[in-house]
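Got a structure for you, questions after.
A protein chain is absent from this complex, but the other protein chains hold their places.
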Amino acid sequence: MIPPVGDIPADFSLYAAIFGVFATIFIYSFLWKENPLSRAVEHLFIGLAAVYTLAFMYDAAVSVAFWGSVEEPKMAEGNIIWILPILISLMYFFFFTKKYFYLYRYPVAIVAGIMAGMMICGMIQSNFVAQIQGTVTLPLVGETPEGKPVWGGWPPPGLNSIIIIIGVITVLTFFFFTWEHKGPLGVSTKIGRYFLMATFGAGYGGTVMARISLLIGRLRFLYETSYQDWFWAWYLIPIAIICVIIVALWERSRPKSTPPMTSPAKPTSTEVPPSKPSEEPAAKPAPAKPARKRKSEG
Amino acid sequence: MSVVVKRYIPLAITFVMGILMVIATYFLAPDTDLRKGTSYITAAVDVLVATAGIIGLVVLLRHHGLNISRRGKYWKYSMITIIAVILYLLVGINAIATHEKHLMYAQEFFSWVYNKVYAHMDATIFSLLAFFIASAAYRAFRLRSLESSILLVVGSLMLLGRAPIGGAVWEGFPTIATWLLNVPNTAGNRAITIGIAIGAISLAVRQLLGVERGYLGPER
Amino acid sequence: MTLPKISQIDRRYLYILVFIFVSIPLLSPLKLPIPVSEHTRRVYDVTQALPTGSVVIESFDFGPATITENRPQAKAHIAHAKHLGLKMVVVAFWPSGAPIADEVLKEVYGADFPSISGYGTNIVYIGYVPGNEVGMQTFGDNIMAAKGIDHYGTQLGNFPLMQQVRSAADIDLWAEWTSGTPGEQQVIQFVQGRHGGSSAVPIVAGGTAVSVPGMMPFYQTGQISGILNGLAGAGEYESLLNVAFNYPYAQGPSLDAQSVGHLLIIAFVIIGNIGYVISKYRGGKSS
Partner (left out) sequence: MSIINEGLVASFVLLIIVLAEILISLFLTRAGKYMPKIRKIPGLEAIEEAVGRATEMGRPIVYTTGLGGIRDQWYYQTVAGLSIMGYTAELAAKYGAKLIYFPYDPTIVPMAVDVMEQSYIRAGKPEAYNPENIQYLGGDQFPWAFGVLGAVHREQAAAAIHMGPFWAEALILAESGFYTGAIQIAGTANYHQIHFFVVACDYALIGEELIAAGAYLSKDPTQIGSLWGSDFGKITAVILVIVGVILTVAGVTALNDFFAL
C-alpha cells in the first residue's frame, strides 16, 4: 500500500513507485555491464544528490543559526551574534576568485581546529582509556560479574579473558612502525596478524548478513508493494528487463566508431605485466592476486 | 606578509580552536556559562560550512555545462544531471518561499521526492552489495595460507551461526558465532581501536602544530 | 566443464543465482525456528527493567538505504516502550532519518500523530538535529541549544516533557538505531562519556550486521547494554514481543531468505576453493 503523502495526489505516488521499479532494474543492469540505462540513472541520481546535499546543509545552518526558542534565542529572535558564523562561512566563496583564493582557508581552519580538539578528547576517553580499562577488568580470578566461576564451564570465562588480553597486546605490536618485526616482536606480530584475520573474518560474516538483508528488503519491495491490491511489480519487472535487453542489443548493434573508452584498450598481452605485490609480511595476508588477464567487459 | 595571511593565520586559528575544545572538555564544568558558550561554537560548525554546498553544486554544474558546450563524451547524460539539478532546485526554492519555517527539507514535496524517488535508487545501489559480496566470496576467499584460511573459516562459521538455519542444523553454530564475536573479534577490534586513537591523536598534533602537509594548502 | 574451471565461473551467473535463491523463500516461506541471541535478550531485559515514566531517547540515525534492518528494530522498540508506558524523546541525527521516524511513529501511534493526546507529555518528536557528532554533543549538554523546535515546528519549551528533560543527565536510556556515523560510538564518546558513563546513560543499540562486530568491544565493557544485530536481531526482538504482548512477527520470510543467502555464499566459497585446490595440486597456474 502506498499511503498518500500530504496534499500530493496518490497517483503521483504510483508513478513514483513505478519509477522505483524501473530504477531498481536499471541499476541492477549495471551488474551485467555499464550501459546507457544505468548511466542515465546515475546522472539523474547525482543531480538530485547535489541539490539534496545543498538542502540539508542549508537546513542545518538555518535551524542552528536562525530559528531558536525563547530560552535559546537565535537570529529570528534578535540574537545578532549568529550573523558572525554566517559571515565567516561566506569566505568560502573566495574559492571562485583567483586572487583571494586562500581566504576559503579561514572557515576550514576554524572547523578543523574544533574537530581536532573534539577528536583528541573523544578518542583518548572512549577509544583508549575505556578500552584499556575494559581489558584489565576482564575476570581472571574468582567469579565473573554474573556470579559464575571464572574457571568453570566451557569455554571458561577466564580463558576468554586471556585470549582477549593476548589478542589486544599482539595486534597492538603489529602496528609498531619504527621497530623491525624481528625476534620476539616478530612472533608477537605474527600472532597479532592471526587475530586480525579472525577479526576480519567475523566482520566479513556479519557483513554478508547485512548485505543479504538489503537485497531481501529490495526484493520484498518488488514483490509485495501493491496499489489497491494490484501487485504491479509482477508486470513491471518483465517490462523493465525487456527494456534493458533492448538497450543492450541496440548498443551492440551500433557501429564501433565511437568507442566508449578513453584510450583504445591494448591487447592484454602487451600490457605492463602486473608488478608482483611484494611478498613481505604486511598489510595483506595473501594478496588475492587478481587474474589481470581478465579484461573488463568493455 | 602574504604567507602570513595565507598560511600562518589559519594555522594559528586551528591551534587556538583545538586547544579551546580540549580545555572546554576537561576544565569547564558542565552547566556553566562558559561551557555553554563553547557548545555554541560547536553548534556553529554547521553554519560555517553551509556555503560549501553551493560550491559543490557550482563545481558540478560547471563540469557538466562545459561537457555539453564542448559536446564532450556523454554530453547527453550531462544534460540529465543539469535538468535534475534545476528541477529539484526549483522545488527547493519553492519550498523556501512557501513553507513557514523556511526549511527546505521539512517541505512536503521536497521530502516526497526524496522518499519516493531518491530513496529507491539509494536502497537499490546499496543492495548491489549483496551481489558483489557473492562474487567476492567466490573469487577472493581462497585457502592460500594459514592467515587467509583463518579468515575464511571464521567468516563461514559466522555465516552459519548468525542465520536461523545454522541453529536449526546444529545448535552449536550460534554459540560458536557468539563466541567468535565476543572474544577474538573483540580483541582484534579493540587493538585496532586503540591504535587508531593513538594515530589520530598523533595526526591531530601534527595538524595543530602545522606540520602535516597536504592540508590547508601546502606552503605557497 | 573440468573441475578447475569451476573456479572461473563468470560472475554474472553467480548474480543470477543470488537473485533467484534469495527470492524463493520470500515467495514461499520456509518457517524456520529462530533462536534468540544473548545480545537481543539484553535489549529486551534492559528496557523491561525500566520503571514506568522513565525517559527514553529514540535516535533514528540511519537512512533509507538500511531501512530493511534498522526500521523494524526501531519500530519494535518504540512499540515496546509505548507498551511499558515509558516517555520518549525521538530524534534523528541523520537528516534522512527524520522522515523515517515520522513514518514509524505514525504507524505505532496512529496516522494522526502528532495530534494525539500524549504528545508533549509522553512523547516528543524533535526531528532532525543538525551537526552530526557535534550536534550530538550539543544535544547531550543542552537539548534546546541543539534545536529549538520540534519536527512539526512547535517550540520545544511548550512541552512539559521537554521542561523535564533538559540534557543527557535527565534520561534513563538511550536507544540508538544506527547504520553508521554518527552512531553508537558518537553517543558513547560525546554523550555517555561526558555525562557519567554507562551507569548514568545506558545505551542499547540496533545496528546493521556490518557495524555490530565493531560494537562488541563497547558491549563487552558495558558501554552498550544490549545490541540488536541487523535483520536477525529485529526478528528475534519481534518474536520476544510477540510472546509478551502479541506484537506482529513480520520478519519470518526475510530470515528464511537470509538463511538461504548465507548457505549460497558458503557454497560459493566452497566451490571457489575446490577449483583452487585442485588446480594447485595439478601444479597448474593458480588463477
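Here the chain labels run A, B and C in written order, and each chain numbers its own residues starting at 1.
Simple rule for what comes next: a contact is a pair of C-beta atoms (placed from the backbone, for glycine too) under 8 Å apart; a residue touches a chain by one contact, two chains touch by 3 or more.
Keep in mind the model is a prediction, meaning the values are calculated, not measured.
Touched by the hidden chain within the whole complex are the displayed chains A, B, C. Shown as candidates are C:Ser211, C:Ser239 or C:Ser279; the residue that touches the absent chain is C:Ser211. The chain not shown here is touched by just one of A:Ile124, A:Leu159 or A:Val247, and that residue is A:Ile124. One chain is missing from the display, and on subunit C it is touched by residues 11, 63, 65, 132-134, 180-182, 186, 189, 193, 196-197, 210-211, 213-214.
Where subunit B meets the omitted chain, the residues involved are 25-30, 45-46, 49, 52-53, 55-57, 59-60, 63, 66, 73-74, 121-122, 125-126, 128-129, 132-133, 135-136, 140-141, 151, 189, 192-196, 198-207, 209, 211-218, 220. Taking the whole complex into account, subunit A touches the unshown chain at residues 27, 30, 33-34, 38-39, 41-42, 45-50, 52-53, 57, 92, 95, 101, 104, 108, 111-112, 115-116, 118-122, 124-125, 128-129, 132-133, 135-138, 140-141, 165, 168-169, 172-173, 175-181, 196, 199-201, 203-204, 207, 211, 260-263, 265-266, 271-272, 274-275, 277-278, 280, 282-285, 287-290, 292, 294-298.
As a convention for this text, only the chains that are shown with their structure count from here on.
More contacting C-beta pairs link the chains of A-B than the other of the two pairs B-C and A-B. A separation of 16 Å divides the Cα centre of subunit A from that of subunit C. With centres set at the average Cα position, the gap from subunit B to subunit C is 18 Å.
Contacts with at least two other chains are made by residues 15, 18, 22, 65-68, 95, 128, 130-131, 134, 137, 142, 145, 149, 209, 212-214, 217, 220, 229, 232, 258, 261-262, 265 of subunit C. Touching of two or more other chains is recorded for residues 31, 56, 59-61, 63-64, 67, 114, 118, 123, 127, 131, 134, 164, 199, 202-203, 206-209, 211-212, 214-215, 217-218 of subunit A. Of all residues in subunit C, those touching subunit A in their complex are 12, 15, 18, 22-23, 26-27, 65-69, 95, 111, 128, 130-131, 133-134, 137, 142, 144-145, 147-149, 155-157, 185, 188-190, 193, 208-210, 212-214, 217-218, 220-223, 229-232, 253-254, 257-258, 261-262, 265, 287.
Taken together, the subunit C residues at the contact with subunit B in this complex read 9, 11, 14-15, 17-19, 22, 32-35, 37-39, 63-68, 95-96, 98-99, 127-128, 130-131, 134-135, 137-138, 141-142, 145-146, 149, 151, 153, 167, 194-195, 209, 212-214, 216-217, 220, 229, 232, 255-256, 258-266, 268-269, 271-273, 276-277.
Of all the residues in subunit A, the ones that touch subunit C in their complex are 3, 31-32, 56, 59-61, 63-64, 67-72, 74, 114, 118, 122-123, 125-127, 130-131, 133-134, 164, 199, 202-203, 206-220, 223, 291.
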